[in-house]
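Entry: subunit A
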Amino acid sequence: MVIAIGFEGSANKLGIGIIQDGVVLSNPRHTYITPPGEGFLPRDTAKHHREHALDILQAALQEAKITPEQIDVVCYTKGPGMGAPLISTAVVARTVAQLWKKPIVAVNHCIGHIEMGRLITGAVNPTVLYVSGGNTQVISYSEKRYRIFGETIDIAVGNCLDRFARVLKLSNDPSPGYNIEQLAKKGEKFLELPYAVKGMDVSFSGLLSFIEERAPVLIKKGEYTPADLCMSLQETIFAMLVEITERAMAHCCSQEVLIVGGVGCNKHLQDMMRKMAEERDAVLYATDERFCIDNGAMIAQAGLEMFKCGMTSPLDDTFCTQRYRTDEVLVKWRD
Partner candidate 1 sequence: MTDNNIADLNIPFPSKTEADIAYGTLSVDQEPKRGGVKRSLRVEDCILKVHFEAKEIRTLRVSVNSFMDYLLLVLQTIQKFGPPS
Partner candidate 2 sequence: MAAKVIANELFPDSTITLALFRNVENVKEIRQCVMNGTFEAAILKTSMIVDPFQVIVAANKAVHQNKVGKMMTKNVHSEILFNLSPSKNISDSFRKFGAGDTDQSVFIAVIDDKTGQTLQAIQNTVKGQQVDVDEVKQLSDLNNIKKIYKLTDAELSWSPLDALVTRIAAKDIMTI
């Protein structure tokens, strides 16, 4: 009976989750929301995390109805992500680990998403599409590594959506991507956008600058409504994501696809991926906002798996890193 606590703060969400052998006991989270038209900066995000960390930790313990003594291992996000926010979160994790005299596990953020997705959905060996504000990767497990088969060559899909949301001055609450999704539902007229798939990689920066330049003019001239543009943007970038995922599935002969990461909550992306999967007699697994979006439980889950095969870190090794490739981690816990 192992209980793990996970600290996540690599981007604008501060989450602390507690897991007991695959059961999520608690998973409170607080999101740093910036005014419409603005992105979140590292310094302000870190300040937000420092201000909320202890309250969220308190809530996590209370909701889970456990005391620090019962916790077996403290897990934290080592990277990738924003420097100051990562460190602010790690500071709390390191301090409580010493206070409670518990071992620490340094977790790769992307692997947290994958392990949480597998736990929640029961997917055995899925091809994983990890899509968020900072990441776009198609990942498949092979020979002790989560290998990156395809990824973005420039900006992440979430970043592309967020930056277009700023052009339209959409609200960042709960997230710019969510508001694009709602607006897109009313879109009708399709605008063809640059579609850039190169092998199993994708590129969004050309598409983003294309639509950033044209949107104001097209809207002013009344040719396209913001809803049309949101719909066209989603249709094009999601089609690119589904295509590289299908290529990876074909390449690895995989019959399971799992979407993780904040953008994975997008119902339209899920529908498109499901249609692709069904055409290949494959199965789509998707998680809802509780686990798709950055949260502490996912770090606890990955950390639990690592802890069970002895992958703890000495305290002085628990530094944070902004760049931490998914395929750098030895996945000892899978056969």
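Going forward, a residue touches a chain if its C-beta (ideal position, glycine included) is under 8 Å from a C-beta of that chain, and two chains touch if they have at least 3 such contacts; residues count from 1.
A quick word on the picks: all candidates are chains of the complex that A comes from, given by their letters.
Quick caveat, the model's predicted, so the values are computed rather than measured.
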Of 1 or 2, the one touching subunit A somewhere in this complex: 1
Candidate 1-facing residues of subunit A, complex: 46-47, 50, 53-54, 57-58, 68-69, 83-84, 87-88, 90-92, 94-96, 98-101, 315-320
